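Removed: one protein chain of the complex. Kept in place: all other protein chains.
Per-chain residue numbering starts at 1, and chain names A, B and C are given in the order in which the chains are listed.
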Amino acid sequence: MSNTKHDFRIETLGTPSIPSPIKLSERLDDYIANYVSEDHRIIYDIETSAAKRPKALDPKELLEPAGPRKQVYFDGPKVKAAIVTCGGLCPGLNDVIRSIVMSLWYHYGVRRITGIRYGYRGFIPEFRIPDMELTPETVAEIHQKGGTILGSSRGHGERTEELVDSLERMNINLLFAVGGDGTQRGAYNITKELRRRGLKIGVVGIPKTIDNDLSFIEKSFGFETAVSVAVNAVAGAHVEAHDAINGIGLVKVMGRESGFIAAHTALAINDVNFVLIPEVPFDLDGDNGLLAHLERRLERRGHAVILVAEGAGASLMPTSETTDSSGNRKFGDIGLYLQRRLNEHFGQKGIETNLKYIDPSYLIRSAPANPNDSLYCARLGGNAVHAAMCGKTGMLVSQVNGHFVHVPIAMAVAQRNRINPESALWRDVIDATGQPSLMKN
Amino acid sequence: MSNTKHDFRIETLGTPSIPSPIKLSERLDDYIANYVSEDHRIIYDIETSAAKRPKALDPKELLEPAGPRKQVYFDGPKVKAAIVTCGGLCPGLNDVIRSIVMSLWYHYGVRRITGIRYGYRGFIPEFRIPDMELTPETVAEIHQKGGTILGSSRGHGERTEELVDSLERMNINLLFAVGGDGTQRGAYNITKELRRRGLKIGVVGIPKTIDNDLSFIEKSFGFETAVSVAVNAVAGAHVEAHDAINGIGLVKVMGRESGFIAAHTALAINDVNFVLIPEVPFDLDGDNGLLAHLERRLERRGHAVILVAEGAGASLMPTSETTDSSGNRKFGDIGLYLQRRLNEHFGQKGIETNLKYIDPSYLIRSAPANPNDSLYCARLGGNAVHAAMCGKTGMLVSQVNGHFVHVPIAMAVAQRNRINPESALWRDVIDATGQPSLMKN
Amino acid sequence: MSNTKHDFRIETLGTPSIPSPIKLSERLDDYIANYVSEDHRIIYDIETSAAKRPKALDPKELLEPAGPRKQVYFDGPKVKAAIVTCGGLCPGLNDVIRSIVMSLWYHYGVRRITGIRYGYRGFIPEFRIPDMELTPETVAEIHQKGGTILGSSRGHGERTEELVDSLERMNINLLFAVGGDGTQRGAYNITKELRRRGLKIGVVGIPKTIDNDLSFIEKSFGFETAVSVAVNAVAGAHVEAHDAINGIGLVKVMGRESGFIAAHTALAINDVNFVLIPEVPFDLDGDNGLLAHLERRLERRGHAVILVAEGAGASLMPTSETTDSSGNRKFGDIGLYLQRRLNEHFGQKGIETNLKYIDPSYLIRSAPANPNDSLYCARLGGNAVHAAMCGKTGMLVSQVNGHFVHVPIAMAVAQRNRINPESALWRDVIDATGQPSLMKN
Partner (left out) sequence: MSNTKHDFRIETLGTPSIPSPIKLSERLDDYIANYVSEDHRIIYDIETSAAKRPKALDPKELLEPAGPRKQVYFDGPKVKAAIVTCGGLCPGLNDVIRSIVMSLWYHYGVRRITGIRYGYRGFIPEFRIPDMELTPETVAEIHQKGGTILGSSRGHGERTEELVDSLERMNINLLFAVGGDGTQRGAYNITKELRRRGLKIGVVGIPKTIDNDLSFIEKSFGFETAVSVAVNAVAGAHVEAHDAINGIGLVKVMGRESGFIAAHTALAINDVNFVLIPEVPFDLDGDNGLLAHLERRLERRGHAVILVAEGAGASLMPTSETTDSSGNRKFGDIGLYLQRRLNEHFGQKGIETNLKYIDPSYLIRSAPANPNDSLYCARLGGNAVHAAMCGKTGMLVSQVNGHFVHVPIAMAVAQRNRINPESALWRDVIDATGQPSLMKN
C-alpha cells in the first residue's frame, strides 16, 4: 500500500540471440523445467485492501524473475568473467564465488574466470595486486571456510574511470560485484561509464549486506548465520549476567543504519531485556531513559541483558564526522560508550553491578555460512550468472516475496532498508523483550 | 498464474467487541506499531505477465494478515485454553508451545492453560492421561530442548465427537492444535462439530510438517533445522564414500509425499550425486536407470552419494497398503530396499563396492530448533494467539509471501504441497547434482 | 625426577565406622566393583632414569585414590551439606553441582543440601543473600546450561571467622567449595579454624581453574571446553587476517599466571603464528622483538595471527598494582595494549595493516561443558562426595596420572601450576607456530 512509484525495468546490452547451452524445456508436464519466459513477472507490492478493488499494476512496477532464458547474449567459451568481493566479511562469500564459477564453467562453458583480489582495489594498477585464476578445482571446497578467498577491502569504488580502464585492458566481458551499498554504487557508476563508452560489458551485483539494510533485498545472504552467532553471544551474556550480583550483559552487534541483526537475535533467544537500534531513538537519562529502566529491572530481577546495534544511539555520543574509506560515516563505539555510562551511573549511586561487555562482531563476520545460507548463496550465484549471460546489466539478483528476481542497482542503492518501528517485526521485538516501546522522555 | 480459485475467508465465532488489552496505536509516525486492520489483505498469487494488465483480484482470494486487532472476542481472564501436539516430532514444537503460553499469559491475561498430553489421545477419557498445567514458569526454558514437553502420538483425530465432548467437559474455549495433515483434518472436523453444536470454542491450527508438504504453508517450522541435520548426515556419508573403494553413501531422509528436505539438503551441500524424491519417478534397471548411472559414476569417480526421500520410488517396491494410526499410507523402507538392490547389483557384476547406509531421521526430528526456526516458531505461536483471541476459528497461522497470514484449515488440507519437477527449485537441484533429469527408460 | 618432597597425607575428622550404604564388593572376579582400600596408593612422581634403580618411595609421597570406602564417617540422613561456587565462571560448574547433589542424595541418603549463593559472600549475614535448597529435581537439567545456578562472586574467602560462624549457625556438616586458588586458600583457612574450634565439619574442595594453574591438578574441569571456544575465536581471527591486506588477527584468552589455554589452543588449530604467555618473557621492540618478527611475517605472508594470554607481557605495560576482590593482582589489558602498540608501530612506518582484535573471554567462561568435560565433572563431584562422607577434610579431589585422587588443599595452593618453557608442551607449541623460541633481545 506504499505510494512510491517503482521502475524495475532492467537494462540489457543487446538482444540475446544465441540458443542457451542449458537444455531445458518449453512445455509443461514433461518433468523438465522450462526456461524463464521474458514475459513472466512478479508482483512487488502485495499489501492491499479488502474493501477496494486492487489497482491495475503498471508493468514497470513488476519484478523480472531470475533464471535461465532460452536465448543468451554471450557465447560462453569466448567470455572472460571477473569476480570481486568488497567491504567487510560476511558469511557465504565463498559460497557465492563458488557458485558463480561453477555455473559459468559447467552451464555456459566459460573457461576464463578471474578473481580480483582485495575488492575494487585489486583493479587499480598502482597497488600491483595479482589476480587469481578461478576454476572448479580451486573453488570446490571453499564454501566450507568463512571469509572470501579473494580477500576484501573497502573503498576505491568511486574511481570509476580507472576501474573501467582496467575492465577494458583485461578484456573482461562480465563483472560480478559482490558487496554492499558502496560497492553497488561503484558498480552502478561503472555501468554508466561503460554505457558512455559503448562497451558491451555486463555488470551484475550480488548484494552483500550483513546488516540487511539494502532496499529490495528481502533477505541478505549470511544474515541468518550472523543471527545464529549473535544468539550464541547473547546466550553467554545472559549466563554472565544471571550468575553475578546485579549482572549486566551488554552485547554489541553490527547494524550501522539498521537494527535487523539485533531485532532478529532478540526474537530468536528469549533472554534480551533491552534492544537498542538506530531506527528507534532513546534517552539514557531521565525517568523514561535506559538507565532508569535498567535500574528498575535490576531491582526487580537482579540481572539484565542489553543488545545494541552499532549504529544505535548515535546522537547520544560525541561523534567524529569523518568517513571511512568506503564513504561510510564513522561512529563512536556505542558499546564502549554504554559500558562507561552504565558503570558511571551505578558507581555514582553506589549500586554494585557487574557489567560484562561482549563484542562478537568479528566472530559473526568470519563464520562459514550455515546450511540455509549456503543453499541461498548457491542459488543467488547461479541466478547472477543466468542474468549476466543473457546480457542483463546494471542489476542485482535478489529474493523478493520468495522469488529470485532482478532489481536495477539504481533502485537498490537509492535508499537504505530500515526497520519500521511500526512494523510487525518491531512490535514482536517489543513483545518479546518487554521493554518500553520508546525510551524517550 | 495458477487458474485455481481460492477462498481464503476465515470463519469467526462472533464479532470482537472487547478492546484489546495490548496497547498499540492507530496512527502512523508515532513510533508505536498499529493494530492490524481488518481491511488489510495480502495478495496470494503474485506471478503474472508483463504483457497483459493484471486481473482484478477477487477479495476472497486475498489473504488475511495475522497480528493483534484492536478489538478481541474473548476476555482473557475468563478463557481456558488447551494446547495439543500431535504426530511425529519436529524441531520447534517446544518453541511453539512456549510462545503460545507466553502470549496468552502476558498479552491477554489468560491464566488457565492446559497441555493435552500425547496428542489427541490425551483427550480421550479411556486412556486416562493426566493433563499438564502450563504457566510461564513451566515453559520458560523448554525451547532449549528438542521434542515436545506434552509428548505426542499419532491418530485419534477422527474421533471427532469424543474430542468435542472433552472440550465441552473441560470448559475449554480455545484449542491450539499443533500438527500435520491428519491433525489439521481432525481440527477441521472438530470445528464443524463445534459449529453444529453451536459452541463458541475457537480452533486454531499451527501447521507442523517437517516434510514441508502442507499447502499454503510456505515455510514449515523446523524445516531449516531438519535440513541442517540432514546436511550433517550427508557430509558423513560423503566422507565414508570418498574414503572407501567404490564407496557409496546412501542417506534416507523424511519425505513421504514430497521431497523438500532431500532437495534443500542437496542444494545446501555440494556432495550429493543423486536425489530421489516422491515427485519424480525413476527406474532402477535399464540403461537410463539409477543402477546404470551409478555404475558409470563409480567408474568415473570411484565414489557416490545418494540421497533418498522416504516416499521416493514407492512403485518400485512391493508395498503393503496398510495405513498407520494417523491414516498415513505405510511405506516399505526405500533405504533398505536400495541398499539391498545396490549390493545385489554390484555383487552379481563382481564389482567391489562399499555401501554405507545412514538413516538420520530420529536425529533430525528430535533436534532442538536452530535460531532461525526458534524465531519463526515464536512469531507463529504469538500470531496464533492473536487470531484465537479475536474469535477466528477453523484456521491456521502460516507465512505466505513473507507475511504471517490466516489460512482456512479446509484449504490447507485439501491438497499436498509437492515439489513441481518443472520448478526453479528442482531445476537447481538437477544443476547442483548433475544427475540426469529423469531416470526413466 | 623432581627433588621436591611432597606430603600427600590427608586429614580426617575421625575414624569411619559406619558401613557404607553403597553396596560394593570386597573380592575380585564377581563382576562387582570393590570398595577402595585405604591401603591403596598412586605413585605421583613417575619420571625416572633407566640407568639407576628407582628410589624407594616414601609412603607420604604417594597419593590416596578417590572413591567409595567400605566404612563412612557420616550418617547420610543426619548430614546437612552446603555447596558454594566462587570466582569467575567456568564451563562445568553446573555439572559439578549436579553430581554432588545426586551422589549425596542417591548414594548416601543426604536430604538437606544447601546451595550458598554468590560465592563465600552468601555466607556473610550482612549481605542477606537467601540460600537455595538443592534436590535431584532442582538440579536434574542444570548441566545443560553454562555458568552456575548458585551464582558466583569473588572474594570474602579471607573472612574465615565469619565463614566458620555461619557453618556452625547453619548446622552444616559438609562444605563443598568449588573454586580456584583464592577459594581454596579460603577453604584451607576454614579447615584450620574448624580444627581449632574442634568442629567435626568436613571441607572438600573441587578445584576450578579455567587457566589450569593449580598445582597437582593435572586437568581442570572446563579446560577442554575453554580451548574449544578459544579455537573457534582463533579460526575467526585467521579468516579476518587472511582476507585483509596485511591482516593481523589478535586474540586474547584467559591465563593470568599461566598460558595453558593459549598453548593448547595454538596446538589444536594450526593458524596461530605467535603465542604469548606469562611464563615466557618477550620484547616488543628491537630486532628480535615481536614487532620486528611480525613485520617480517607480514612481508613474507601478508597476514598473521597472534594469541596472547591475559597475563603475558605484564612487565611491558605500566601496571597498576592494585588487587581485585579475590586478592588477585590486577593487570593492564595486554590485548588492548598490543592493539595500540601494533597500530602505532605500523602507522609510523606507513605500513597499511588491518588489525582485528577479538576478546572471547566471556564466551569461553559461560559456555556449557562439552561431553568430555561433563563426564569429568560428573566423576569429580561423585568422588568429592565419597571423600567427604568418609570424613576426609582439608582436601581436594583431582586427577593425577589418570587416577582420581585426594590432594591436601595446602599443597595445591602452595604454588601455581605454570608452563615449563623447557617442557614438551611448549616445545610442541614452538614447533607448531614456527615462532622464535624466545623473542628477547
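Convention: a contact is a pair of C-beta atoms (placed from the backbone, for glycine too) under 8 Å apart; a residue touches a chain by one contact, two chains touch by 3 or more.
Predicted model, so just to flag it, every value in this text is computed and none were measured.
Of the listed residues B:21, B:59, B:236 or B:402, the one in contact with the hidden chain in the full complex is B:236. In the complete complex, the residue from B:115, B:289, B:311 or B:360 that touches the missing chain is B:360. Interface with the hidden chain, as seen from chain B, comprises residues 89, 118, 121, 145-153, 232-233, 235-237, 239-240, 242-245, 354, 356, 358-360, 362-363, 365-367. Although one chain is not drawn, its touching partners on chain C can still be listed: residues 24-25, 28-34, 38-43, 46-51, 53-54, 56-57, 59, 62, 67-68, 98, 103, 106-107, 140, 143, 218, 224, 227-228, 231, 264-265, 267-270, 280, 370-372, 374-375, 378-379, 382, 401-404, 421-424, 426-428, 430-432, 434, 437-438.
Everything below uses one rule, namely that only the chains that are shown with their structure count from here on.
In summary, the pair chain A and chain B forms a contact in which both copies contribute largely the same residue numbers, shared numbers making up over half of all those used.
Inter-chain spacing, taken between the CA centroids of chain A and chain C, is 42 Å.
Centre-to-centre separation between chain B and chain C, using Cα means, comes to 46 Å. Remark: chain A and chain B have CA centroids separated by 29 Å (rounded to whole angstrom).
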